[in-house]
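What you see is the complex with one protein chain gone and the rest in place.
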Amino acid sequence: MNMLTDIPISLIVLCSGLGLILIGMWGMLTQRNIIRMIIGFSLMDTGIHMVMVSIGYVTGGTAPIINDAVPIADAVNRVVDPVPSALVLTAIVIGLGVTAVMLAFAVRIFKARNTLNIDECTESKW
Amino acid sequence: MKNSLNTDDTLENSGLTEEEQLLFSNARPRAYEPYPIKAVEDFANWARANSLWILAFGTGCGAIELRPLMTARFDANRFGVAGRPTPRQSSVFIIGGYASVKTLKRIIRSYEQMQGPKFVICLGICPINGGMYFDSYNTINQFDQYIPVDLYATGCMPRPEALVASIMALQKKIKAGECDGANRYVENFDWYKANQKKVIKNWDMPDYNW
Amino acid sequence: MIFDSMNEWLSKAGYFSLTLLIVTIYGLFVGALIERIIAKVQGRIGIPYSQPFINILKNFFKRTAISHGIMFYLGPVFRIAGGIGTLAFIPVIYGNEMFSNFSTAGDLFLVIYFMFFGQLGMALGAGESGHPYSAIGIARGLSQMTAYEVPFALAVISIVIQYDTLSLTEIVAAQQGGWQNWTVITNWVATLAAMLALLGMTGYSPFDIFLAPQEIPIGPPTEFHSAYLSLLQTNRALFGATKLILFMNLFFGGATGWGELMIKTFLIYMVAIIVGVAFPRFRVDQAIRFFFKIPTLIGVMSIIYAQMLLTA
Partner (left out) sequence: MVTATITDLLLHPLGIYVLALGAGFLIPLFDRAHRGSAILVFLLALACMVGIAGFNLFGIINGATAIDIETAGIKPPFSINLRFGLLEGGIVLAVNTAALLGAWHYLPRLKEHASALLLYLILVMGINGMVMTRDLFNLFIFIEITSIATYALIGMERSGSVLAAGFKYIVATSIASAFFLLGTIFIYYQTGTLNIDDIIANQELISGPIGFIATLFVLTGLLIELKPYPANGWGLDVYETASTGIASLISVGVSAGMFFAVYKLLPLAGDFLHSIAFIGGLTFLFSNIIGLKQDNTKRLLGYSSIGQIGLLTLAMALLAQLDSQVDIQSQMYLIVGGLFVNHLFAKAGLFWLAGLVKSSSIRGWSVISKRRGMLLLLGIMMTALVGLPPFPGFWAKWELVMLLASNDMFGWISLILLGSLLEAAYLFRWFSYAQQSVADDEQAEIPVSFWQPLPVAIAVLLLFATSYVMAAVMQVASPELYLPLVAGFALWLIDGVHGRYKNLPMLVAVAIGGYLLTKDLDGINSLFSYLLIGGGLLVSIAALYRKDDRKGFYPLLAVLLLSLATLLRAQSSLEFFFSWELMTLSSYLLITLGRDGAKPALSYLLFSLGSAYLIFAGFAVAYGATGSLLLSSLGNSGESMTMIFSLLAAGFIIKMGGFGFHIWLPDAYAEADDDFTALLSSVVSKAGVFGLVIIAAQLGVRSDIGLDPAYVLGWIGILTATFGALMAVFQEDLKRLLAYSSMGQLGYIVTGVALMSHLGWVSAMYMTVNHFLFKGILLLSAAGIILRTNQRLMYKMGGLIKNMPFTFTFTMIAIIAMSGVPPLTGYGGKWMMFNALMDKGWYWIAALAFFSSAIAFLYMFRLLQTVFLGQRKLEHHELREAPAILLIPQGVMIACIMVVSAYPKLLLDPLSAAIDPWIANTLVWEGTAMVTNFGYWNAPMIMGVVGGVWMVPLILLLLISLTLKIQKVEQFNIVFAAERPRRPEETHYAYNFFAHYDRAIGFLVRPRATAFWNTIVEWSHTTASSLRIFYNGNGQTYALFVVMYFVAMFLLNGGLAL
C-alpha cells in the first residue's frame, strides 16, 4: 500500500469538498458575470454535499442495510452512516431549486437590463 | 372714531387724507377763563411769570442771541428762565427774527402744541414788518397775523441785555394779567388760520396741532 | 387684620404725611441748592431757592392739557405713588416711632422692588403717549436700570450677609454707636459698589442718556405737561430724596434726627453731583458695559469681603 491509499477515502472527499466550497465561493465573490456566479454557487453547493457525504462515511464500511452480513450488534462500526446520505439527497434537491431560481433571475435580469454584469446592478444603495 | 359730538365744534382738517383724518384730533381749541378768585389768578400769574420755560427752538438768526442768556454773564436762570426741549412743557416761545414760510409752518405747530397760558416774544424788526426781508418771496412780513405776539424786542438783533429786559417786561405783563395771547389765538382762530393757509401753500397738517 | 386698629392706621398715615411733606420739601430744596452750587461752579448766581416750588406751581396753574388715554393719565399717578410708597416703607429717622412710617409692612427687599412700581407705571403712561422718543427713553432707562441693579444687588446681598437681616431698622441699628460702625467703614467694598450704582440711579451725567434733553427731548416725559408734569417734578424731588435716605440707612449709619438726615443725604447727593459735573455722558450701551465691568467686580468682591467678615 502506498501513501495515497493510506489516506481514508472520506478524507479525500472531505478535502476536495472543502476545496470546491472555496473555489465556488471565490467564483461568487470575484466573477462579475451573473451566470459565472451561479456556477460558483453550484460548485460551492456540490462541495458542501461532498463534505456531508464524507462525514458519514466509515472506511471499509458497508451499505447501511441490516441483514445477515452485518449483525445488529456490530452495525454501528461497520455500516456507513445513512443519515448524511439521506440529507445530501434533500440538500441536492434544494440546491437544484435554488440554482433554478437563480438562473431564472439571471434570465429576467438580462431581459430587464440587457446585461449580466453584477456591477451594473447597484442602483439601490445607502 | 371721531371724538367730537357736534359739527360746529370740529375742524375740517382738509389738509389731511381721509385715512389720516383718523389719526389727528379735529377738535377746536377752546379758550380758558381766568380763575374765578382774583387772588388765585394773581398768584398763578406770579408763578407763571417766575417760571418762564422757553421752547428751545431757534427760528431765525436771533437764536444765536438766546444762547448767552444762560451763560455766567447774563444768567437768566435768576429770573426763573429755563430752556425746555419740548413744546408741551414750554410756556414762552421766542421768535428769533425773520420767519420764513417754511419755518412758519413749524412755528405754528410748535405754538399750538404748547399748553396755555403761553407767551410769544418776537425779536428784531423782521417779525414786525419784514425788516430787510420785506420784499422777500418767502419771508413773513407781519408776524402777528399768524400767531398772537405778546412782546416785541426790537433791534437787529437785540443783544442779550435787551432780551433780559424784555423777559422782565414780559414778567411784568404776565403779573398784570395782560398776556392772553393763547386766548386771542383761540378766539380769532379762523382768522389766524386763514392767514396761515394763505401763505402756506402745501397745507398738509391738521388745522390745529393738538 | 387691617381694620382692627383703624386709629393706629390713621395716626400712622398722619405721621407719614408729615414725613412726606418734610422729605418732599427737602428734596425740592436740595435740588435748588445743588443747582445753585453748580451755578457757582460755573460763575453764575443760579436759580432762586424757590424756583423748584414755583415751577411746580406754574405747572399746576396751566389751564389747558391734553390726554392720550387712560394710561397716559394714570402714568404720573403711578409714578408718584411709587415715590411715596417707597418712602412709606423706609424708616426715616432711627429710633423714632413717628417717622418709621409703614416699615413694618416689609423689609429692604420690599423697598428695592417697590422702586420699580413707579417706573413701570410711568413707562406705561409714557408709552401710551405714542411718542417714539418716550419709548426710546424708556428702553434706554430700563436697560440702564438692569445694569446698575447688578452692583447694587451685590452690595445689598453683601450687607445682608454682614448684618444677617433684611430689616432696614435692624441694619441701621447695627450701625449705631459712632461713625466707625457705619457700613461705609465696616464694609467699604459694598459701599463703593453701591455708590457707583447710585450714579446710575440718580440719572446724572455720565448716566443721563435716557433723559437726553437734546437728542430725544427729555425722554419718557416728553409728552407730559401741566398738572401731569408737576406730579412728576414733585416725585423727582421726593424719589431722589428717598433713594438718598435708603442709601444713608444702608451705608451711612442712618439718622437719629432730621438735621443729621439732611446733612448726610446732601453729602451723598454731592457725590453724584461732583461726578456728574466732571464727566461727559456715556452712550447707553457704554453705560451698561461700564456697570457690568468694574462696579460688578467690586460688588462681587463685596460679597467675598462680607463672607470673610462673617468668618472672621
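Should a chain be cited, it is by its letter among A, B and C, assigned in written order, with residues numbered from 1 in that chain.
Methods note: contacts are C-beta pairs under 8 Å (C-beta built on N, C-alpha and C of every residue); 3 or more make two chains touch, one makes a residue touch a chain.
Since we're looking at a predicted model, the values are computed, not measured.
Peer 1: If the full complex is used, which shown chains touch the chain that is missing here?
Peer 2: Looking at the complete complex, the unshown chain comes into contact with A, B, C.
Peer 1: May I ask which residue of C:Gln42, C:Asn96, C:Ser143 or C:Thr256 touches the chain that does not appear here?
Peer 2: C:Ser143
Peer 1: In the complete complex, which positions of chain A touch the hidden chain?
Peer 2: Listed in rising order, the touching residues are 21, 25, 28-30, 32, 34, 37, 41, 44-45, 48, 51-52, 55, 83-84, 87, 90-91, 94, 97-98, 101-102, 104-106, 108-109, 111-113, 118-119, 121-126.
Peer 1: List every residue of chain C that touches the chain not included in the displayed model.
Peer 2: 1-2, 9, 13, 60, 62-71, 73-74, 76-78, 80-81, 84-85, 88-89, 102, 104-110, 113-114, 116-117, 119-120, 123-124, 127-133, 135-136, 138-140, 142-143, 145-147, 149-150, 153-154, 156-157, 160-161, 164-167, 217, 222-223, 226-228, 231, 283-286, 288-289, 292, 299, 303, 307
Peer 1: Name, in rising order, the residues on chain B that touch the hidden chain in the full complex.
Peer 2: 1, 3, 19-20, 22-25, 27, 30, 32, 35, 57, 86-88, 106, 109-110, 113, 204-206, 209-210
In the analysis below, only the chains that are shown with their structure count from here on.
Peer 1: Which label fits the chain touch graph of this model best, line, ring, star, complete or other?
Peer 2: Graph shape here is other: it fits none of the named patterns.
Peer 1: Any idea how many Å lie between the Cα centroids of chain A and chain B?
Peer 2: Their C-alpha centroids are separated by 115 Å.
Peer 1: Chain C touches which residues of chain B in the complex?
Peer 2: 29-30, 32, 43-44, 47-48, 50-51, 53, 71-72, 75, 77-78, 80, 85-86, 88-89, 91, 115-117, 182, 210
Peer 1: Which of the residues in chain C come into contact with chain B in the complex?
Peer 2: Residues 35, 39, 42-48, 50-51, 54-55, 57-59, 61-66, 213-214, 217-218, 222-226, 229 of chain C touch chain B in their complex.
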